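To keep things clear, I will list the structure first and then write my remarks on it.
Of the protein chains in this complex, all but one are displayed in their positions.
So, subunit A:
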Amino acid sequence: MPVLHSFLRGKYRVLVFAVAAFFLVSVGVYTLNFVLLQNVERDAKSINEGGKLRGYSQQLAKAVLTLSHESAAGEPVQTSQAQISEAYQAFDLALARVQTFAAASQDGPALELADKLDRQWQPLRDAAITLLISATPQRAEIDAAVTLSNTRNVRLLQLADDLTYEQERLAGDRARSMRVLQSGAIAVALLMFVFIVVHVARRLSQSDREAEQARRETTDILRTVREGLFLIDRNGTIGTQRSEHLARVFPHPLAPGDNFLVTLASLVTPDTLDSARQYLGLLLNERVKPALLADLNPLQRVQLAQPDGSRPKYLSFGFQPVRGGAATGITGMLVAVADVSQEVRLERELADAEERARSEVALLLDVLDKDPADVRRFLDDARAKLDGLNAALRDVAPEARAYLTTVTKVCREVHSIKGEAAALAIGAVAAQAHRFEDELGALRQRRTLTGDDLIPVATGIGRMLQELAKIDAVISRLAAFAQPAADAGPRGSETPRGEDGVLQSMQRIQRLALAVAADLDKKLRVETSLPHFGAIPEPVHRLLREGLPQLVRNAVVHGIEAAAERRRAGKHEEGRLRIELTRSADGGIELTVADDGRGIDVHALRRRLTEDGQRAAEQVAAMSDRDVIATLFEPGVSTAAAVSEHAGRGMGLDVVGALARETGARLKLVSTPRAYTRFTLLWSPA
């Protein structure tokens, strides 16, 4: 039924009606023919019966005459009587049929002629029957019958002729009607046939044109579209039609009949393939809402497996369900493939550029408000230290102890660089150094190191050098902008600083101390004392640059308590940090860093030494307080509970101790628990 319905509503509607009309006309013509042929048959029989009437009338007349002669000659008449009987009965029957046919044909003239025949026939019939009553009829009866036969027979013959003529005329009329009807029907049928042929031919021609146009448009679309398009059925089998661009996008030829997922298997990871299989299955599932799957296409951007060394290729696959109709549901998928490698590369380049810009802007902001000479000196010193570390790594003796010593040295120098960077507020370098310290700390936890363990150390030093190079680049650009100003004096002067330089150093240190205190949520007041004493020797300046930040950070982190703790201890909420640089009467120089914090907790320090495994418990118990405090200047000893960017690695005082040795200073440490800690560095007169 749906097929017939679609036929009646579709483009074949006219054709169906034309064929139905042709069929109806044919049936009508056949029916009419059938009826007319029945009439013709009846007419033929009627004509035949008319002819018989003539014969029977003559047969009766002849028998009557024969009987008359036989009776006159005294011969037996039985044969003649039998002939008379046969003739009159046959006439009766023929006349009755003629009357029936005329009545059936409703032929008025024929009916009238039949009545006349009947009226002429009845007297002769009666006379003939009289001759049959007796075996030897009377002469008078015979003569009367002969007379009647002679007169009526001629009239009967005349009427029978008239009747036959009338019947022939009627049959002729009918035959003409039939010819006209048949000719008309054939003409109508021909017209319909011509109509059907013309209509079908036109329809076929139009369909051909439309199909050709559709094929041409489809070909144009598939040739022009900038996406790889193809169809797959519900089983993932690839269809025959595809866009030309597909061959340029897809790395393998896709043959009709191949399975899409099998082809994909060699291009993506097994996990991606599994996800793709699940995704396609869900897309074909009518019960799963398409919106639910909108962002879950695992092939939306997929990196293809490529031969080693070639540029990575990224494809984007889109899937659109294809519906065959309301009854059939989803029959397959239209797959659209695009090469998005260029977009991915551009996005990554853009992200890298943004990251570089962010990093450079951060560096720019870091160095803008610094004394160029300080920054330059820092860069040169840091680079020299890192180069020295690289050399140490190259020359390290191949034994675990030497490896550990080298890593410890790297730790110390990196910590020193971090301190200086923090003092100069060059956050990027400080953060990089802090991350590197994390890695080095993990190495130092291991007591047995191998040569391979030094590889990440070398890599870390490389990253530090890169970070320094970035600052160099930023400074170079700034210098290019400010060329005239730069001409006014040499950049990065190495000459010893005067009082102004020391003042700036102190201001930086003050800012560092306040920044660390703010980070740790502590309240702090920094006092500096810097009497006028002229130029400062380079060794002292080096300690101010590299060692003082460590001392100050140690004081703020370990010494100064949080406000609540200070209140409980009966102290002012605001901690006090005092930095003094003085010249003694004999020309020596003294640097003091003192805080009114919790002092050094010797008991905690003993516990830490044991817990960290740096000393045996018995050894620690045997040490005096002074010796225990002296361990603070060894690498890896700290009283901080956790490592932060500011302190806790136990490297700060190690750096200070090493600097004191290198610059010829005496280092003194005085501390009272819960009261204060004071570091003093003394340089004898030159």
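Here, a contact is a pair of C-beta atoms (placed from the backbone, for glycine too) under 8 Å apart; a residue touches a chain by one contact, two chains touch by 3 or more; residues count from 1.
The rule is short, and it goes like this: contacts and distances are computed from a predicted model.
> Look at the options "Tripartite tricarboxylate transporter permease", "Fe-S cluster assembly protein SufD", "Multicomponent Na+:H+ antiporter subunit D" or "Two-component system, chemotaxis family, response regulator CheY" and return the one that UniProt uses as the protein name of the missing chain.
"Two-component system, chemotaxis family, response regulator CheY"
> Sort through A:73, A:135, A:255 or A:292 and give me the one touching the missing partner chain.
In the full complex, the listed residue that touches the missing chain is A:292.
> Given the contact definition stated above, which residue among A:136, A:224, A:259 or A:278 touches the chain not shown here?
Hidden-chain contact among the options goes to A:278.
> Mind pulling the subunit A residues that touch the left-out chain?
271, 274-275, 278-279, 281-282, 288-289, 292-293, 295-298
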